[in-house]
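Only one protein chain is missing; all other protein chains are in place.
Just so it is clear, A, B and C label the chains in written order, and each chain counts residues from 1 on its own.
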Amino acid sequence: MINKVVVTAAEAVADIFDGAKIMIGGFGEAGSPIELIHALIDQGAKNLTVISNNTGNGHVGLAALIENLQVKKMICSFPRTAQSVVFPELYAKGMIELELVPQGTLAERIRAGGAGIPAFYTPTTIGTPLAEGKEIRHIDGKSYVLEYALKADFALIKCKTADRYGNLLYNKTARNFGPIMCMAAKTSIVQTSSLVEPGEIDPENVVTPGIFVKRVVKISNPLSENQLLRENRRYPW
Amino acid sequence: MINKVVVTAAEAVADIFDGAKIMIGGFGEAGSPIELIHALIDQGAKNLTVISNNTGNGHVGLAALIENLQVKKMICSFPRTAQSVVFPELYAKGMIELELVPQGTLAERIRAGGAGIPAFYTPTTIGTPLAEGKEIRHIDGKSYVLEYALKADFALIKCKTADRYGNLLYNKTARNFGPIMCMAAKTSIVQTSSLVEPGEIDPENVVTPGIFVKRVVKISNPLSENQLLRENRRYPW
Amino acid sequence: MVNIKGWSNDEIARKIAIDIPDGSYVNLGIGLPELVAANIPEGKEIIFHTENGLLGVGPPPPPGQEDDELINAGKKPVTAIPGACFFHHADSFAMIRGGHIDYCVLGAFQVSESGDLANWSTGELNAIPAVGGAMDLVAGVPNIFIIMQHITKTGQPKIVRQCTYPLTGRQVVKTIYTNLAVIDVTPHGLEVREIHSGMDRETLQNLTEASLSFRS
Partner (left out) sequence: MVNIKGWSNDEIARKIAIDIPDGSYVNLGIGLPELVAANIPEGKEIIFHTENGLLGVGPPPPPGQEDDELINAGKKPVTAIPGACFFHHADSFAMIRGGHIDYCVLGAFQVSESGDLANWSTGELNAIPAVGGAMDLVAGVPNIFIIMQHITKTGQPKIVRQCTYPLTGRQVVKTIYTNLAVIDVTPHGLEVREIHSGMDRETLQNLTEASLSFRS
């Protein structure tokens, strides 16, 4: 029987290795798999390359992972937000690398990684410093840059509802990068608030088909990053 | 107020012009927008380029459009099926052109057309006659062919449920090419069995967001192609 | 420096809201552009897109009813209108890059006379670069409107011959809405469509590095 459910977040992230490339879902707080990230902090893997839209807030979740010096390099579109303090400090000290990618190109590179498309052309960044050094091609009178697929060893994703096959539903704008990161990672690890029987999710409504998911962990009441920020919490606590 | 509903199929296809490029949804009978195609036969536009996975069955729907000599060229992956008689005959006589595209490349080219990606690399067809004459590129030790996006002036699509914004739900495997063709056509025309108020479709479950749809026509009880084939019907009747 | 304040931010946003046709799909940048949503004239239906995965953004929720997982690109809580839909990031940017979003309203550091836009980096050496979705928006959306103050806080022109800050995109801006004027970017250069009643042409030109023509 196919059963992708593992019992604890610790078990789910146990095989993440030093130097791994990890996609982490979320757009700001929405969709950030905070329990899985904290489990990864406990686990301790180092020299990670993290692909995520932002760099975390305060001293919890992704920011705490960075603060714990487990991340060698960030690939993201917007590394500073109002409440992002850890990354800017380490970046200023030259202690963390950054590959800046426009948000749509980031999404498309991840989707390409999952879809077996090794590279594609896009109009985004043409005429800007971010196109420098990239191959440019003219198609039907317009210019485009060549961009390569992004893949990862692991993805850490948060969703709302899952079944044992790994079929997923998300919650509102917390969906964001979850579906495409599940596609692009060799081992997608998903935390879900609710676990249901196969068939309880209408087959017409499945957002992430189970084929893209390797492990599911139930986290019934995930922490709210905003709440933790208001309380000035730090992980590890 | 945004209201994409038009009353008749005739009205919905009225501005399709001679020489237009038209995507037509469906995989065999499933998802074939038979009423819209018949309206296009009544309307009479000629020299059409049709992008569709197959070439129709018997003498109704897409096959009838071809039989009526309105189609100059087919772009498809599988132009012959058990019940396809019209296309083979015209093709043998040199009366219709064919661009043969592997099914996954066809889907990805259509999706690229809708997503603003002008071209991409794919492993499909490498080492086969269908890669002849195409640009080949080596990426990370593997070979890929360059494929270009497909766009269209119109798309004719069948769905199950729609609202006045053009948000769509499909039925089972009749979904197939519908969502990506809606993305890739300038004017997407959709026939729906059921029309509901905005908000009646759960925003988490919308398959085609309304932004990709221009016109919606209600066809409450669409004809069954299989039924018409069993009855040996021909359009126009 | 001139002491004229010109139109309020809401008045500028209102002008944009009037210029966006009924039935348009619109993406609003973070900050000033967000004012456009509240200024849509009665009877006009505009669908707002936020690149983090929602088409049909509604007004902000009442206090206490915020949902951490229903936010806009600026990470502020929003609501969803009836008829809204959620989707993932690749689909969201397919809407943008594919030319399906009709209008996008953005802020700017600088706009050049040929419509070049600089709005993501002031090029300071130690600043952390952050681009978000701005470059995708200007590459994909056919109508880019800029909302901004006409000059910087220190009195420097923001409408310039050539941008000195790193570009977001080349020849992408269609119309600039400032507190002092509404200016179209045309093949023949910048053309002032409307000027604040407290302004004269000469003063406006003095506050603008690029040269302006005036619709008569």
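We take it that a residue touches a chain if its C-beta (ideal position, glycine included) is under 8 Å from a C-beta of that chain, and two chains touch if they have at least 3 such contacts.
If you're wondering where the values come from, they're calculated on a predicted model, not measured in any experiment.
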Full-assembly contacts of the left-out chain, visible side only, are chains A, B
Touch with the missing chain holds, among B:8, B:47 or B:224, for B:224
Of the candidates A:103, A:167, A:187 or A:226, the residue in contact with the absent chain is A:167
Given B:10, B:98 or B:196, the correct residue touching the omitted chain is B:98
From A:44, A:199 or A:236, the answer for touching the chain not displayed is A:199
Note that chain B touches the absent chain at residues 27-31, 53, 77-82, 87-88, 91-92, 98, 100-108, 110-111, 122-130, 170-180, 207, 224-226
Omitted-chain footprint on chain A covers residues 1-2, 111, 113-117, 163-165, 167, 183, 197-199, 201, 203-204, 206, 209-212
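The criterion applied here is as follows: only the chains that are shown with their structure count from here on.
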Hop count on the shortest chain-contact route linking chain A and chain B comes to 1
The positions of chain C in contact with two or more other chains are 80, 86-87, 90, 93, 96-97, 139-140
Expected list for chain A, residues touching two or more other chains, is 108, 122-123, 170, 172, 207
